[in-house]
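Take a look at this one; I'll ask things after.
With one protein chain held back, the other chains of the complex are shown just where they sit.
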Amino acid sequence: MASTLGRLFRVQTWGESHGGAVGVVVDGCPPRLELSETEIQSDLNRRRPGQSRLTTPRQEADRAEILSGVFEGRTLGTPILILVRNQDARPEAYEELKDVYRPSHADYTYEAKYGIRNWQGGGRASARETVGRVAAGAIARKVLRTHGVGEVIAHVSQVHTIESKLDPVSVSLEQVEAGPTRCPDPEAAREIEHRIDEVRRQGDSLGGIVTCVAHGVPPGLGEPVFDKLEADLARGLLSLPACKGFEIGSGFAGTRMTGSSHNDPFYTEDGTVRTRTNRSGGVQGGISNGEPIVVRAAFKPTATIHLEQETVTTQGEATRLSASGRHDPCVLPRAVPMVEAMVALVLCDHLLRQRALA
Amino acid sequence: MASTLGRLFRVQTWGESHGGAVGVVVDGCPPRLELSETEIQSDLNRRRPGQSRLTTPRQEADRAEILSGVFEGRTLGTPILILVRNQDARPEAYEELKDVYRPSHADYTYEAKYGIRNWQGGGRASARETVGRVAAGAIARKVLRTHGVGEVIAHVSQVHTIESKLDPVSVSLEQVEAGPTRCPDPEAAREIEHRIDEVRRQGDSLGGIVTCVAHGVPPGLGEPVFDKLEADLARGLLSLPACKGFEIGSGFAGTRMTGSSHNDPFYTEDGTVRTRTNRSGGVQGGISNGEPIVVRAAFKPTATIHLEQETVTTQGEATRLSASGRHDPCVLPRAVPMVEAMVALVLCDHLLRQRALA
Amino acid sequence: MASTLGRLFRVQTWGESHGGAVGVVVDGCPPRLELSETEIQSDLNRRRPGQSRLTTPRQEADRAEILSGVFEGRTLGTPILILVRNQDARPEAYEELKDVYRPSHADYTYEAKYGIRNWQGGGRASARETVGRVAAGAIARKVLRTHGVGEVIAHVSQVHTIESKLDPVSVSLEQVEAGPTRCPDPEAAREIEHRIDEVRRQGDSLGGIVTCVAHGVPPGLGEPVFDKLEADLARGLLSLPACKGFEIGSGFAGTRMTGSSHNDPFYTEDGTVRTRTNRSGGVQGGISNGEPIVVRAAFKPTATIHLEQETVTTQGEATRLSASGRHDPCVLPRAVPMVEAMVALVLCDHLLRQRALA
Partner (left out) sequence: MASTLGRLFRVQTWGESHGGAVGVVVDGCPPRLELSETEIQSDLNRRRPGQSRLTTPRQEADRAEILSGVFEGRTLGTPILILVRNQDARPEAYEELKDVYRPSHADYTYEAKYGIRNWQGGGRASARETVGRVAAGAIARKVLRTHGVGEVIAHVSQVHTIESKLDPVSVSLEQVEAGPTRCPDPEAAREIEHRIDEVRRQGDSLGGIVTCVAHGVPPGLGEPVFDKLEADLARGLLSLPACKGFEIGSGFAGTRMTGSSHNDPFYTEDGTVRTRTNRSGGVQGGISNGEPIVVRAAFKPTATIHLEQETVTTQGEATRLSASGRHDPCVLPRAVPMVEAMVALVLCDHLLRQRALA
């Protein structure tokens, strides 16, 4: 519902990019989980702009405060409120955007929906809203770990036309974090770095793909019909800013195969039912089958560019816009922790649901 | 929640492919809407197997009964129960499947989740469950029409490697329904028909892509963050059997563009803000912008094939499976009304939500 | 949401008193539970009109059909659809009510809300809607039993000014079912029977109180704040037709006590924390404490009477109404299984929620 995700592990984000603060309420977290601000902070740091010269120079300390739901270092089972103050607001930088709709931003649609918008930044449509998601995702990952689920590891698998050659299932967190691109293939990473530098100089921007693998997910998560695991994952990823596409397993490429080559043959390994291939992406009929869950999210090129663009004013008059100021030419490296958070949140909710049936 | 979709226009499907009946409860439909079983039937007929030699030969009359919520031909505002009896059950045809997991079906995952499954067919994972969705979608489309929203038109835009060359926004319902493939490009349609015939003879199957356009959607539908219109559309389409991917607007192809070529310039036409291109696919920041909403859903090749496959028994023993009996080599033509239904259901729910804010 | 109750054990009723059928979808029932139509039927029979000369003479076989969610006598974990055809509809009996608002019925408010109503009976406001609830309640009670929760036993504790003298916690199902009044105190039962006969002859009606005890509920069910167990029980009971009041434990009488006489002292019995008194009614801070849960529901006198009443037509003109036809002078005996169903449904949902945390 609007700003809420999940049925048992419920996440409600709040906050505009340029209001007083952003954050999240996590309601339904199991009790007695050890949890500290430090753990959340480390995921927030990965999301934060200004980590490397590749990302937006916006400087935000993004210091997480836990204001409820934790007592003496452990969760109480009650709502956890996490708050991050907005420090680098600089509304004057947005003054020029007060009366103009930025192409492919949400300025016009928010105005059309609400008849009002916070023009001092992207409001709820800003990537800054994801602070709350990443904080909640850190908690979800801890819950998953506590219940024996493996790691959720995302990486940049494509920027513009440059693709990683690695098998996503083989990628480790260390490989992802080895460089500023979060592309684990060193050769592709170098090219991507070069390409991003190039478009930054041009004032242009790039899109790409984040691939995410959830390891060690037990069979049985997900529910038939509308709450299929892939449906909830798709919703979660498409809810991220700039995401325009989702695939699980073979995805769009699988449409070019025949059934006999696409079906995943079953076999038994140490008493466990396994599949020889994983074109299903770890989910069959909406329910996890124990294989790694592999999803891909397509991100369009960042809408904010410095090149001059055709647009209209809020009064509907034609105008030209040349945005000045900060500019993040490629959101992909920062999208990695966002994708991980969304996948973890969906899995955590379904894990708790499944426990209710057990 | 599990088998429920929507917040104000709420749809709950129920029924196994081989239980007594399948159907749907639609709760939250506006009152005083004219509604007859005939209208629902006409959409069900498009979904029905056995419409043409291209689809599964399973013969189902799929006769819709409305058992509540309608009085003297108009909706009451109360829950509408639609029921379709299962007539062509033939459990004996499935006897051979009782003790074996069909590859890339949901047999194993349902067993893993529930410890029980209705082995007389696909249960809730069967395409038969979509009867309820299509019936509900017929009501949603009527609500949309009543509120001045245009038509929701889907078509088969790709089967295996064969693609339609038409602009999806230009496609009419008549073009879609002109032939058994529901591909509106006559040349592609011919090839597709041939290709399907070929794999049927081989006992194999094909996948493909359904593209769907919602015309005349007003600006302002969708909500920020988790209930973004594209997020709910993605969830809706990924909840369809065999769907493995989703795109809106430029989708995955857009990841290979730069921001300057991808952004949709705004202009004004007759006092209305429009975009010159529609790479956003009619949605910006999760909210409709008044342009046609264009989405694509990837369907994997049908899992049921006649060729021999490696698999395991429910006891975990290796075995070979050669399914006999009926076989639908390509679900794409029948997926068209399913996709339309899901898109209509999501739009209808968001339309009602937006009215609450007005 | 509207016609849905519960978060994990979700119940959606549907059907008007004079449409084709009434029923329920139960979504979220645990799998592998043995379940037959016979079990549901036995609870429906207790709810059914015409059981004794004390209740409405309306004759309804109320034959329950399970159309989905059960396979070979066990639940599948998928939605269970239960349907009961309306057989004794007699719309002509309601023709006189087409253009008039019956006092203290929902005729006017449904018309005000929806601009349409099914005037052939009470529509969704009819007690007939509770068929679905009682059927779902039968399933909930079975789930509770499976998980070691004790019985949910309701009884008529007051009709008009006549009160049962028995301690509610001591009342057995046998005592309740011993006579047509469902009042377990034989002396009060005789008086009630006499009083009901009297008002029937007068064409008038009576209200009263149903008291319900849930035995053997483990500590820990219920959630803080808005989903407190007593809050959900209150919602459940107030959702029954004609219910105007709710109490748990000491209820309104407790407002006349002091804290020192009202507080329930704790003590330990065989290692279990118990309370010496149970003014809390088995719930403290929204969560069960292991003592019997004791609630009371006030039902106003049945609105349908034969005496002449002042009212208005649907055109707003003053008129006099003297209803003819069937007349149930006291709904209390039939309310007993309805109250049990609602209490069981709320407990079952919270039981499953608690398992998710365990």
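To keep things simple, chains are lettered A, B and C as they appear, and every chain counts its residues starting from 1.
Definition applied: contacts are C-beta pairs under 8 Å (C-beta built on N, C-alpha and C of every residue); 3 or more make two chains touch, one makes a residue touch a chain.
Because the structure is a prediction, the values reported are computed rather than measured.
Asker: Using the touch definition up top, pick the residue from C:Thr38, C:Thr258 or C:Ser324 that touches the left-out chain.
Answerer: Of all options in C:Thr38, C:Thr258 or C:Ser324, contact with the hidden chain holds for C:Thr258.
Asker: Quick one: which of C:Leu97, C:Ile139 or C:Ile287 touches the chain that's been left out?
Answerer: C:Ile287
Asker: Out of C:Arg190, C:Arg235 or C:Arg355, which is the one that touches the chain we can't see?
Answerer: Per the contact definition at the top, the residue touching the missing chain is C:Arg235.
Asker: Among C:Phe9, C:Tyr94 or C:Tyr110, single out the residue that touches the unshown chain.
Answerer: Result: among the candidates, C:Tyr110 touches the missing chain.
Asker: Could you list which residues of chain A touch the chain missing from the display?
Answerer: Within chain A, the residues that touch the unshown chain are 1-4, 7, 10, 12-16, 19-23, 25, 27-28, 31-32, 65-71, 74-81, 83, 113-118, 120, 123-124.
Asker: List the chain B residues touching the unshown chain?
Answerer: Within chain B, the residues touching the omitted chain are 7-8, 30-31, 77-78, 224, 352-353, 355-358.
Asker: Name every residue on chain C in touch with the hidden partner chain.
Answerer: 1-5, 7, 13, 101, 103-106, 108-110, 112-114, 122-125, 129, 158, 160-161, 199, 204-209, 219-228, 230-239, 241, 243-252, 254-260, 262-268, 271, 273, 275-276, 279-281, 283-290, 298-305, 307, 309-312, 316-318, 354, 357
Note that in this section only the chains that are shown with their structure count from here on.
Asker: Compute the centre of every chain as the mean of its C-alpha atoms, then state which one is farthest from the centre of chain A.
Answerer: Result for max centroid distance from chain A is chain C.
Asker: Need the CA-centroid distance for the pair chain B / chain C, whole Å please.
Answerer: Taking the average C-alpha coordinate of chain B and of chain C, the gap between them is 39 Å.
Asker: Nearest whole angstrom, what separates the Cα centre of chain A from the Cα centre of chain C?
Answerer: About 46 Å, centre to centre.
Asker: What residues in chain C touch two or more of the other chains?
Answerer: Each of 7, 31, 77-78 in chain C touches at least two other chains.
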